[in-house]
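Missing here: one protein chain of the complex. Every other protein chain is in place.
Just so it is clear, A, B, C and D label the chains in written order, and each chain counts residues from 1 on its own.
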Amino acid sequence: MIGLWSVPLLFALPLSLGILSLLVVPAWRPRLIFIGLPLLVAASLDVLAGLATIGPHVYRLGDWAAPLGINLVVDGLAVGMILMTTLVTSLCALYAWVYLRDHPTSTTFFWPLLWFLWAGMNGIWLAEEIFNLYVGLEVMGLAAVGMVALRATPQALAAAMRYLLAALLGSLAYLLGVALLYGAYGTLSMAGLQEVAANNATTQVALALIILGLLLKTALFPLHAWLPPAHGGALTPVSALLSALVIKASFYILLRFWLVLGPEITPEFTAQFLGVLGAGAVFYGGWMAWRQHHLKQLVAYSTVAQIGYLFLFFPLVTNTGPEAQRLAWDGTLMMLIAHALAKAALFLSAGNLILAVGSPQISHLVGISRFRPMSLFSFGLAGVSLMGLPPSGGFTAKWLLLHSAILSGQWWWLIVLFLGGLLSAAYIFKVFRMSFREGPQIDRSVTPPLTLDVTALILASAAILIGLTAHLPLHWLRLGSVFGVS
Amino acid sequence: MILRAILAGLLSLGVIVALGWAVLERPAPVENLPERVASAMPESGVEHPITAVLLNFRSYDTLLEIAVLLLAVVVALALREAQPDRPEQMGLDNPLLRSVMAWLLPLILVVAGFLLWAGSYQPGGAFQAGSVLAAAGVLLRLAGAHLGWLDNAALLRAGLALGLLTFIGIGMVVMLPGVPFLTYPEAHAGTLILAIELTLTLSIGLTLLSLFRLNPPYADDPDDARTQGGPKP
Amino acid sequence: MDWNSLILLGVLATSLVASGVIFLLAESRLVLRTVVNLTAAVLKLVLVGWIVWGVYQAIEYEFRFTIIEGVDFILRADALGIMFVGLSSLLWLFTTIYAIGYLEKAPNRSRFFGFFSLCVASTVGIALAGNLFTFLLFYELLTLSTYPLVVHRGTRESLRAGQVYLYYTLGGGALLLFGVVALHVLIGDTEFVPGGSLAGLDPSLHPMLIIIFLMMVIGLGVKAALFPLHAWLPMAMVAPAPVSALLHAVAVVKAGAFGIARVVYDVYGIEFAQSLGLLMPLAVVASITIIYGSLRALAQTDLKKRLAFSTVSQVSYIVLGISLFGPIGAVGGLMHLLHQGLMKITLFFCAGNYAETLGVHKISELDGAGERMPATSVAFTLGAFGMIGIPPMAGFISKWYLGIGALEAQMNWVLGILILSSLLNAAYFLPILYRIWFRKRDRMWCEGKVLGRFETQASLLFPTLFTAAVALAAGILAGMPFSPLYWAELIVGREYLQ
Amino acid sequence: MPWLDLFLGFTLCVTAGLALIARDMFRAVIMFIVFGLLMAVAWVRLQAPDIALAEAAIGAGLTGVLLLDTLGYLRRPFGSRVDNPDDRS
Partner (left out) sequence: MSGAISGYLVFAWSGVLLFGLGLFGFIAHRHLLRRLLAFNIMGSGAFLVLVGLAQDGRGVDPVPHAMVITGIVVAVASTALALVVFRRWYRASGRTDLPEDT
């Protein structure tokens, strides 16, 4: 059986390493990455190889078939997310390895949390089962909350508390939706639901609860209030992981639900409504990002804005033609991946800039372009992708979404993409403007260790490169979805 | 404040109405999962269906659930390390309580053991047994009793880790014949599940105990555990 | 993959790789940086020369790979593109030499030259782009790589200019993007084909096509500084002189004008554009810009500002030529793409020389500069004569062809515009020349730099003289093979034969 | 009609309501523990003795004790809680 070992390794290995890192002395905790990263990279690649050889398939845990046992789904979408997670998390882990050296010992608890987070995310990407998704969400969510609290400053604790409350409320709404679906259809398997679910009041209410719960976890405007303090205030590698990956997990579950219950059950109104909320996020997040004085808060609000683009998916696939739907699918996934890479790079390079000038204030970046060009260069590359300028993943995504919007005749989304791009340019270049201003003539800034700059640069370059070779990942991502080529 | 209450009231009223509508309009399920469970019971290695679901059919959920429990402990440890608590002498140190405990404790352990063992054919199991263990620990603390081995951070953490590691380990070992993760061979399913439950009980007990604020003190560095404080014997 | 496609990548890579290497070099590695810069520039020139020869012999150069389904990245050398490549790679060499001298001892040179090379790489990409997607890609890259150059000095004023530049170009870029995507929805990947590829579309789509044309021309018009989208250009004058040369002659405004040429000739097709009635409004806008730019230039007291408004006016000659329906006007416009570049870069080099050597920025301070810096002043005079269109200078030939083309297209009013504009050109250039040559300096020059053997640094002087010579030659030797006129006729021959 | 179940459900809601609106935090937590125990009874009525055990031990018991414990933490004067890690008894 293909992927026999690699599929369970994707969550079992991080779980084991998470526990092991509790057992070893603090100094040894970071070093476990040198066991974990190669193995997880290998497992991810093996899963990709499995997908390439036999196509989309399910992995039956305990060898029990679907409604009785829990199945894992290995299709293009899941494997794409796994690879994205492996790339981003590995680089963030390398970054953290160096970054946390100067932090108090208590931050070494970052490592067990990281492994649990990773296991939770991989669990979610692979899940085929709606209750299993709930447990996966909890593993990931609590690990993420723990990471936010790690700094243990009053601000961090308040942010973690706020995040935890939002996450708990979201999970409960989701769980109640699951309870209704199980009560009505007697199955938890997505494939099973796809067969039996009908368009009735119970499904509608259950879906509404699930959507609301997941929106809260994804921090879609106007449910975003918890995000900026949590993402902006955490340790830099934590911010990168949360913004790049964690919020994507709940969006991914929404996508899965959409694939299963489909546009037949999602009414036109809901789809347009989600799109409007997305537009609101783009405008409000962009505007707020532009107003920030604190570099990481700016980046965090940029996440609020970028989440909005993902939700244009729903109006663009509901009651539109197959071509427009395919483009919307491609565009949204490209946006998701490009944002993950670019946002991780942006947070890491912002962290480097903050290390260099010793202050999180944007106004203290005056003249830094002269002294720390590399950190700024990564910031710039990532910014290019976020602004949706070519050549970058963000641009390719925007291109596809524009294409889909025009094709489906929903021209109003063009305005969102247009103004959203300009707004993001405004806040990205706000940082650049400051860094180009002539300031002190003497280099007083700290030089961040090379590893920190290199990891940020790799992520930023990946955000650019993925735009140039987009047809390859997009081809894989379609496998096993309704847009897949058989 | 009033506005907030009104808003909350309206929102929850709306949710109740929507839920009620959903419950009323609910279709009759097509899929009959209980039947599937019943027919798969003979292969599960246990006789109690809930244990079969928890530790065989849906054991993956249980695995992740243990991870959730551990996560709470990890965060507690991290925050304790960042802002150390002052050691507190919480024991009542009451001779009467002590003598009662001397009788109660073995009883509690017996109950825990029974719950664990009973889980394979009647209500009970690792979670229930584990929580009883935790209760025993809490009582001991309240009585001011001092369990030396619980103050040993390394040992305690090993205990925390034991359950999940065994679970994953067994899940992996059974794969050797070329079957998926967590596929227990039918002949040994009962034994393997019991082994998992046994270690889980211990770990769950310790985990729940650790969540309690009166838990044994531990510092980040196992060697430092003794000096980090805690009720002195 | 054969050599013919690799050589295109090579042209792109020379400046791209150079830019990467320069970014990584420490600020103090002056010699190495200079070597990398010049090697790349010369290498690129050689490669371009090779391709020019090949295109002349009608060899096909093409490189492509798929980005997403239905969208390819295409580089292709055709006559129009290679003309622009030739111009930018030739001028890059001289601008680099000039900039090395100009920025001697200035801070942030790694950053400057890195972005400078990146900027040229994007220009080459624009020129070689084989479809609208690739064009757009490099067009936006050009915006991004010029921003750091515009704000290079880091003063409040330059940051402000950079911001304005950014808003204009990003807004324009977004409009262009919409136009391109809309075209994609209609006809799929829009490759540049001589004669265009839209003529066969259903007539019901024509209103849509007009809107798309409008969006794309506005998007391109921002960079081409068409009135009323020109405001960023004079503001960007705060940047160092080599950057001005880059903006005005080598890259940015040229990219806009070149893009309009691409859209009119190779996407819509000149005949189809005429039948949609798109050319006349374009000609009107170009004419307004020509007159407006000249009038504003007249009012400037700062030398570089005057030159900047002169660019606003002159670049519109190119657009005017494109919008004249008929081969002769087209030859005039395309030829002016080269002529204007050569003349304007000369003028900016001269302005830079005056500023660097004599500390002179205002026109009123130029009295007697001819005596002090004769060679520079001769170059300036040649450039100015060309701009006015005095025979046999290059500018005259452009205007002559434009005039004939206007008559051919039966747009006689354009002739009036040309004459009026020439008078205005004379009105704002001749007073400068008068001051330079015929007025005496009444006080001492305040000279800052150590000069060496010549009237100014060699690295500032020789590029200036060389570009002036080439501009002169382009006019005098217009009849020779490979002259701008010759090449423009080659392009137009291929466009109008379709 | 299952009157016993109806009564139990009603009592559940009432105790939950009391736990939510109680002025005193301590009383709220006690109400919550009562609520948890009633939940355990409800699980028995739902023929789910496993859940009943878990609810009584974990839901009512452990959660209640954790809450009470935290409450005790809040009740002490604020100043004495700023602990000095070096101050070891």
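One rule holds in what follows: a contact is a pair of C-beta atoms (placed from the backbone, for glycine too) under 8 Å apart; a residue touches a chain by one contact, two chains touch by 3 or more.
Computed from a predicted model, the values in this text were never measured in an experiment.
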Looking at A:L169, A:A191, A:L419 or A:V446, which makes contact with the chain not pictured?
-> A:L169
Listed residues B:G20, B:P42, B:P106 or B:P185, member touching the removed chain | B:G20
On chain D, residues whose C-beta touches the chain left out of the figure | 1-2, 4-6, 8-10, 12-13, 16-17, 19-20, 25, 28-29, 32, 35-36, 39, 42-43, 45-48, 50-51, 54-55, 58-59, 62-63, 66-67, 70-71, 73-74, 78, 81-83
Can you list where chain B touches the absent chain?
-> 4-5, 7-9, 11-13, 15-16, 19-20, 23, 26, 28-29, 32-34, 37, 49-50, 52-54, 58, 61-62, 65, 68-69, 71-72, 75-76, 79, 82-83, 127, 208, 211, 213
So that we can see where the missing chain sits, which residues of chain A does it touch?
-> 131, 135, 138, 142, 145-146, 149, 152-154, 157-158, 160-162, 164-165, 168-169, 172, 175-176, 178-180, 182-184, 186, 188, 225
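Here is the rule we use: only the chains that are shown with their structure count from here on.
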Using CA atom averages as chain centres, what separation in Å is found between chain A and chain D?
-> 36
Please work out the Cα centroid separation of chain B and chain D, and write it as a whole number of Å.
-> 18
Check each residue of chain D and list the ones that touch at least two other chains.
-> none
Interface with chain D, chain B side, in the complex: residues 50, 83-87, 89, 115, 123-125, 127-128, 131-132, 134-135, 138, 208, 211-214, 227, 229, 232
Chain C-touching residues of chain A, taken from the complex the two chains share | 330, 367, 369-370, 373, 377, 384, 387, 389-391, 395-396, 398-400, 402-403, 406-407, 414, 418, 421-422, 425, 429, 432-433, 436-439, 441, 467-471, 474
Contact set on chain C toward chain A in their complex = 23, 66-69, 71, 73, 107-108, 110-111, 136-138, 140-141, 143-144, 147-148, 151-156, 159, 162-163, 166-167, 170-171, 173-174, 177-178, 181-182, 184-185
